[in-house]
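Below is a structure I'd like to ask you about.
Note that one protein chain of the assembly has been removed; the remaining protein chains are unaltered in position.
First chain written, first letter: the chains are A and B, and each begins at residue 1.
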Amino acid sequence: MRPAHDIDVENELPEDIAAAADESRWISRWDGPWHTRPSLRILLLLIVFCVPKLLMETAIDASQRAAGFHSITHISSDLRSRLTQDTLISILAGLRGVVADYYWRDVTESFMREDWSRMRSSIQLTTMLQPNSPIFWGMGGWHMAYNVAIAKRNDKREPSLARRIAIERYWVEEGEKLMRNGLEINPESVDLHIQLAQLHLQRLKDPVTAAKLYEQASLLPGAQPFNSRLPGFILRRAGREQEALDYWRRLWARHRTHTDKDMDWPRILREIRALESKLNVPIAERIRE
Amino acid sequence: MMESVQRIFALARITLLEAMRQKVLNILILFAVIAVGTSLYFSTLKSDEQIKFLLDFCFGAMTVFGLFIALISTAYMIPNELENRTIYTILAKPVRRSEFIVGKYLGVVALLGVVTLLMSIVFLIVLNVQAQINIASYTQLVEQEGVPELDKRQLITTNTNTVLAQAQDPMILQGILLVYARLCIVAAMAMVISTITTSAIFTVCTTFMFYVIGHMQGYARDVVMDPTEQYGPIQKALLSCIAALIPNMRSFSAIDEMVLGTKVTWDMTFGLLGYSAFYITCAIALASLLFSEREL
Partner (left out) sequence: MPPANAVEIRGLTKRYRLPWKRKVLVALSPLDLDIRAGEVFGLLGPNGCGKSTTMKLLLGLIKPTAGEARIFGEKVPSLQSRRRMGFLPENPYFYKFLNGDETLRFYGKLSGLGGKALDKRIDELIHLVGLENGRDRPLSAYSKGMLQRIGLAQALLHDPDLLLLDEPTAGVDPMGSRDIRDMILRLRGMGKTVIFSSHLLEQVEEVADRVAIFHLGIKLMEGTLDELLIDRDRTQITAAGLPSDAAGRARTEEALRSQGATSVEFTSSRRSLESLFMDVIAKRKAEARAEDARVAAAATEANSRTSAGDTK
């Protein structure tokens, strides 16, 4: 609209120079009283402002920690990986849940296609974005320790059975690691405890660890009563009778009354008596009803 | 004083009106489509998990759409006013620079309020429809499985209660308020930055960067508040600036906690809202001071 010769001095200044001219004002001589100097007022405002700001933030952090917030939900304690995770989560702003769900679908899809390496990286991304959802850790570990491991075991492209077994073992252990990692972040999750216990029992043939995990699960809020019977049975079936009895005794001692129907105390008592007689426990040391 | 309020109100009103007439709210249609789409897309999950994901998604999408609107509408405000020369006619009237900043900011806050409110309505509708669908399909499942009559009724009641407790949790209201407060903080940061630059793109990028750094501000604060930390003077100065100027966005993870089912009390919510109000007040005071010094 303006003809070419039509230039103001102000407009003649390219934007960056105009900005620099602005800046030069900051250091320019101020001829008013010293306390009205703008740069001083800005500095003063910042100082007055940052002290209560920091105090408020500290108080909020403390109250959130007290309320049991998972504020530090890092999948690793390494600072760099913590910062990576934080950046990723905040750049995705609020959409990390959606992105995590997308990758979770990808886990299922790559499972169908038997694309194991892709499945594993999708599992890792999902758990990084949603570390507080035990379901991803549990299902991810289950995929690795069961589905992938068994597929590898039966994969005839590898002719050596010994090597196939080693590969199977590797995947089972990877699944176990993943679940352990999830358990560190979600120590309250009953499901994750049980899934890891099953993994130890069925895949690693380690009933002692399995029983320990079942016991931990049974102590958490929201655990089903039958969970608390499992460690005893598992240990006895594995031939660890003394440990089984010790467990029953602990369970017995934890409860004041032994009339709760859900717990099926008569059955527990039968189990205890059988073990006591088998292990020849002196009458005086036997559990009294 | 009354005149000052009138001027601020007039500026806020015009800012809101401008956004409305430029059809900013059309973005909400997109939000609604995506919200409904997502709830269908993820319908393969367990029913209570599904409600959880929907909650998580809706808070997330509200944040993303809100961030978009907050950043764009604030960052382009002063550059557009300068380009259209409307700012000259406004500041030639008996209007203080600070009134201009406060009025314009309140306009953005009102816009974000409208946007958040409308998104929340869509969100609650989708959530409750999904809850009803879940209840219905679970009931059907239980009927088909041939569970004994007594257990059947108990199972259905338990499921209905769990799903409804999630879908109609009063904590959702707290979550919405916190999402809104977070957006207002971002708009205030953008306002400060836009008073010292001429480029809207620069404002958008810098504000977003500050938003991201805000999630890690806690580390900087720990270093500054703990004298035993071993850092060089330059690093320490940089971290001090971050701790002093950038808000702690991590504290808004209270929203994520709600989704996970952690109890977030009203006291905590009010604490966060108070913190947001304090930060915003200071940021706008700073923006006013900076803008008063600016050559137009």
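The criterion applied here is as follows: a residue touches a chain if its C-beta (ideal position, glycine included) is under 8 Å from a C-beta of that chain, and two chains touch if they have at least 3 such contacts.
On a predicted model such as this, the values are computed, not experimentally measured, just so you know.
Note on the undisplayed chain: of the listed residues B:86, B:158, B:265 or B:281, the one touching it is B:86.
With the whole complex as reference, residues 3, 6-7, 9-11, 14, 17-18, 21-22, 84-86, 88-96, 295-296 of subunit B touch the missing chain.
Keep this in mind: only the chains that are shown with their structure count from here on.
Put simply, the C-alpha centre of subunit A and that of subunit B have 26 angstrom between them. Considering their complex, residues 15, 18-19, 21-22, 25-26, 38, 41-42, 45-46, 49-50, 52-54, 56-61, 63-64, 67-71, 83, 86-87, 89-91, 93-98, 101, 132-133, 135 of subunit A touch subunit B.
Remark: subunit B residues 38, 42, 49, 53, 56-57, 59-64, 67, 179, 196-199, 211-212, 214-218, 221, 224-225, 243-245, 247-251, 253-254, 256-257, 259-260, 262-265, 268, 271-272, 274-275, 278-279, 282, 285-286, 289-290, 292-295 touch subunit A in the complex.
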